[in-house]
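Of the protein chains in this complex, all but one are displayed in their positions.
So that you can tell them apart, the chains are marked A, B and C in the order they are listed, and the count of residues begins at 1 in each.
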Amino acid sequence: MLHFENDYSEGAHPLVLQSLIDTNNLQLPGYGSDDLSAQAKQRIAEACGKPDADVFLLVGGTQTNMVVIASMLNQFEGVVAVDTGHVSMHEAGAIEASGHKVLTVPGHDGKMEANILQQYLAGFFEDANHDHMVFPGMVYISHPTEYGTLYSRAELSAISSVCHEYHLPLFIDGARLGYALACPQSDVTLTDIATYADVFYIGGTKIGALCGEAVVFPQANAPKHMLTMIKQRGALLAKGRLLGAQFAALFTDDLYWHISKNAIDTASVLRTALVKRGYRFYINSPTNQIFVILDDKKLAELSKQVIFSIWERFDTDHTIIRFATSWATKESEVQSLIKLL
Amino acid sequence: MLHFENDYSEGAHPLVLQSLIDTNNLQLPGYGSDDLSAQAKQRIAEACGKPDADVFLLVGGTQTNMVVIASMLNQFEGVVAVDTGHVSMHEAGAIEASGHKVLTVPGHDGKMEANILQQYLAGFFEDANHDHMVFPGMVYISHPTEYGTLYSRAELSAISSVCHEYHLPLFIDGARLGYALACPQSDVTLTDIATYADVFYIGGTKIGALCGEAVVFPQANAPKHMLTMIKQRGALLAKGRLLGAQFAALFTDDLYWHISKNAIDTASVLRTALVKRGYRFYINSPTNQIFVILDDKKLAELSKQVIFSIWERFDTDHTIIRFATSWATKESEVQSLIKLL
Amino acid sequence: MLHFENDYSEGAHPLVLQSLIDTNNLQLPGYGSDDLSAQAKQRIAEACGKPDADVFLLVGGTQTNMVVIASMLNQFEGVVAVDTGHVSMHEAGAIEASGHKVLTVPGHDGKMEANILQQYLAGFFEDANHDHMVFPGMVYISHPTEYGTLYSRAELSAISSVCHEYHLPLFIDGARLGYALACPQSDVTLTDIATYADVFYIGGTKIGALCGEAVVFPQANAPKHMLTMIKQRGALLAKGRLLGAQFAALFTDDLYWHISKNAIDTASVLRTALVKRGYRFYINSPTNQIFVILDDKKLAELSKQVIFSIWERFDTDHTIIRFATSWATKESEVQSLIKLL
Partner (left out) sequence: MLHFENDYSEGAHPLVLQSLIDTNNLQLPGYGSDDLSAQAKQRIAEACGKPDADVFLLVGGTQTNMVVIASMLNQFEGVVAVDTGHVSMHEAGAIEASGHKVLTVPGHDGKMEANILQQYLAGFFEDANHDHMVFPGMVYISHPTEYGTLYSRAELSAISSVCHEYHLPLFIDGARLGYALACPQSDVTLTDIATYADVFYIGGTKIGALCGEAVVFPQANAPKHMLTMIKQRGALLAKGRLLGAQFAALFTDDLYWHISKNAIDTASVLRTALVKRGYRFYINSPTNQIFVILDDKKLAELSKQVIFSIWERFDTDHTIIRFATSWATKESEVQSLIKLL
């Protein structure tokens, strides 16, 4: 079978695994106070162009979203996100379980628009009843979005400006951040992310690691007692080295960029082939997720040899499916898939 | 000034106040275990045609919604409501603070439609990723709705059927229930409510009481240890008599119906006058809330002598406003208002 | 039957009830923005010697403790209380339901001791693992305590000093505050309370009102958006007037003090009689709660004509019981009880 169903099918990139092997016998202190974690954090901070940034290494995406959001909101506040945002839909109510509402605004191709955000915030404060409503307390966007789409630098800047006009921190979910940064169509760099966001994370789970997400507070603006809040949410690893060793490897010799680029390159080959063969796209996504509208006969046929994600029904005899490439996708696998198209 | 801004401007109906006066010197046990509360509960259960119903007397609407919803949901469940529902919008995140998501479906004139609910629920369970999402755990509707509109018996029955098909309890917020029941256009009785709902409440705050909402579990289906859950949410009055004495009065000699009817009658007089004078309505609501589109000049003029609610902006020079009548509205006040129109 | 089981058996003091009657027909805005509430808050602030204090009127004790504590704590903090504190024991987990731990220190006769608090706090910060523990975020004491005992001014001052040394706000639960202030043995005034506490409340439910607790932030130090947090916990009354009218009456012509004194005077008569007849006391409480050790035969006999509270078993044939007097206790009732002793 060919695997194109997601970007977390394999284990770790060989160099990441090697880092775990090489450091396995070191006797290190617990809870992230080890040298490997320190090294990883320093390299990440420097890669962001913010050598003094606060960096925390957490385990998974939903956990990271929940911990970051709960630690930064006041009790009377919620987080603003687009309706298709991961926190709105696919985290089993993790944000609400921490006591906070996800305040949704309509998105477009998975993206938040600065003017819609502006309207929402202006409308909230103009509403005479807003003391009876959940206050917006931070803004959450994903880059790339859940639909693989990207913000331009101008769009990020505009959203960031609206946030700061209303004194709201901007949180960027970068579960697939590498795939955005490696995308040739994108004008957004990691330094831009660290400039426009008040907090963001660099995803490891989907880009070369067995697990791990690196949360960055670029202005050294982490909330007080963040470690205790991480512990309180069950998110503090006893062996923080597991995360430290992996991120140290990912941020050595630009590994994170190189392996991200593999996903983009293989996706690009696949996308070109799809276009050539006249396939219809559900959405125009330049990153490693490709959303295609298949007729159900083709879908059935393809399913015999390829695993991909069923997204949703398009019409009575068509279905939206997703092909995902990753850091681990081989050119040969893409060619095999193309032959079946 | 004429007061038409809401239905809670006055204190208590004279007979409700008299009940407090008459019972003031009785020495009664606390926490709702007193005879007045027992009497009130029994009369309410009987009025519902469910003499064995479990009845709890709480203090206010948001509190009641939060306590009922939190006590009936499992940890992994949310409550389904329309986007304009009170729990979705105007309770400052009380539901989320109890750990649960409000799952919104689009409403129409403030009402939930059975087929939209059905589609949402079917879609949820068909979604291959639904284990990563908040499960629907109960359904919340308001009768009358936040826009003063009413469900017909057939509509309630249809919603109730969908709920039961999916084994979800139906919760009816009756903060203004009397105003629905007293409405001549409505074919829904209190017995119908007690038949279609698995839990509902009969509003006192907006209908003749100083405070108080009577929660009814018609099938004696209250969750185990409901009293402790009420206490845990800070909703258990030491002097439960305050609620008992008031509801005992409201459910003596059909007082609740008689005073509800006053709101409907006075609203009807006002509505007829508005129609006659060619005012535009924002929504067609048959109960005590009347939503009118005023041009801003008229609005400014009227504001000098009448207090009403500003709902939202309609267009550049028109505003949606609300007139509300109540159990306390006098025919003379309505006539004075009509003269100003 | 004679009623000595608690201090909330009757309705409202006649002047409090009269205030409700006199203001019943006023048409007032909702949610505590009415003139009666403003008047009550102003009088309370002045009685505290803090005319600029922030005052909020809530409904009941558990609700008030939960709202105040949840609104002042950070996510990683708990509230420090003695093991017998109301928040530790008898609020059905309301504090924990808001996400916060009650951190208990051993009490003595229901009271917290400054040096034990100091040791606890010093020990916490010295503990190398304290980042893995709940941080103390505020200190809660009751005055009078749950055992009717009182802090001296020196004791309050000492606790307050420890709190401020550790930058922790001191919260005084004054559900029965009037009974402390009216006690001739006490050297603590309301001004002292407003000096030593960072937030406290003045109980109405147990002292002359049908319901109501007045929260005072003496340094105008209420958390931002307190109203929204009150709403979020279901604690915001639509008819705030119910609380405003009652507290306005209680704080007119020193009514709160006069009626509090009645409880202390009647308790004093009862206590003297108990001493004279050789009854053993479980605890030496100078306020309106008297804890007596009864042999079970006497208990059975007395139960036929008097209602009192069973506190706990003392030994195989003795039980600790509580007699409570209140603002409403009549001298004649005390004399009747004395005859039965």
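Following the convention adopted for this analysis, contacts are C-beta pairs under 8 Å (C-beta built on N, C-alpha and C of every residue); 3 or more make two chains touch, one makes a residue touch a chain.
Since the model is a prediction, treat every value here as computed from it, not as a measurement.
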Exercise. Considering the whole complex, which of C:V134, C:V215 or C:L294 touches the chain not shown?
Worked result: C:V134
Problem set entry | Option from A:H3, A:R280 or A:H318 whose C-beta touches the chain left out | A:H3
Seminar exercise, completed: Missing-chain contact, candidates A:H132, A:R233 or A:R271, resolves to A:R233
Problem set entry | Those residues of subunit A which, in the complete complex, touch the missing chain | 3, 5-6, 8-12, 14, 17, 20-21, 23-30, 59-67, 91-94, 97-98, 205-206, 210-211, 228-229, 231-239, 241-242
Seminar exercise, completed: Residue list for subunit C contacting the dropped chain reads 75-76, 78, 89-93, 96-97, 99-102, 128-129, 131-134, 310
For this session: Name, in rising order, the residues on subunit B that touch the hidden chain in the full complex.
Result: 31, 70-71, 74-76, 99, 131-133, 135, 224-225, 227-229, 231-232
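The rule is short, and it goes like this: only the chains that are shown with their structure count from here on.
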Problem set entry | Between subunit B and subunit C, centroid-to-centroid distance (C-alpha), Å | 33
For this session: Going through subunit A residue by residue, note those that touch at least 2 other chains and give them in order.
Result: 75-76, 99, 131-133
